[in-house]
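Heads up: the structure comes next, in structure tokens.
Heads up, one of the protein chains got dropped from this complex, but the rest are sitting where they should.
Let's look at chain A:
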């Protein structure tokens, strides 16, 4: 099928002939492109309309949505929140890191007011979290308040990879010291 280059605002076809896919939007019954890219039509199962999409590049790129599971690295820890660089949304890596923050009340589900951020996350930890809202101008709001969310990888002060021993503690195999993190349940 032909793949032509389209620019934003370019008319692609009638809404009654196609379903709007990624990179397109519908207005007054006509489908328009919303990004620069190559137009492609995917024929769907019988009975449904073919989908018109505009694909920017071959590379995958993901954007966090409310409810999506993300993997990111802790950049900074402040008294009431932890700043996370979102690197992977679901299974798709992001071309550019997004900014997320985990507030103290979203770290865990029990005893929310007694949370100490410094005993839950440290800079450099890799965490898995869920997006709970698009947040403010600076960052998405994330939550680790479920068993499967939390720190999945952390390095101890001595430089070794730590092993989770409970949902609150991780142990360094080199020095046997215990450090506090909010750990995700290992699968």
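One rule holds in what follows: contacts are C-beta pairs under 8 Å (C-beta built on N, C-alpha and C of every residue); 3 or more make two chains touch, one makes a residue touch a chain; residues count from 1.
Definition applied: contacts and distances are computed from a predicted model.
**Student:** Can you work out the missing subunit's protein name as recorded in UniProt? Choose among "Scaffold protein involved in DNA repair", "Ribosomal RNA-processing protein 40", "Trafficking protein particle complex subunit" or "Collectrin-like".
**Tutor:** UniProt lists the chain that is not shown as "Ribosomal RNA-processing protein 40".
**Student:** Pick out which of A:35, A:78, A:109 or A:165 touches the chain that's been left out of the picture.
**Tutor:** That would be A:78, which touches the missing chain.
**Student:** If the hidden chain were put back, which of A:103, A:122 or A:181 would touch it?
**Tutor:** The missing chain is touched by A:122.
**Student:** Touching residues of chain A against the unshown chain: what are they?
**Tutor:** 77-79, 117-118, 122-123, 158, 174-175
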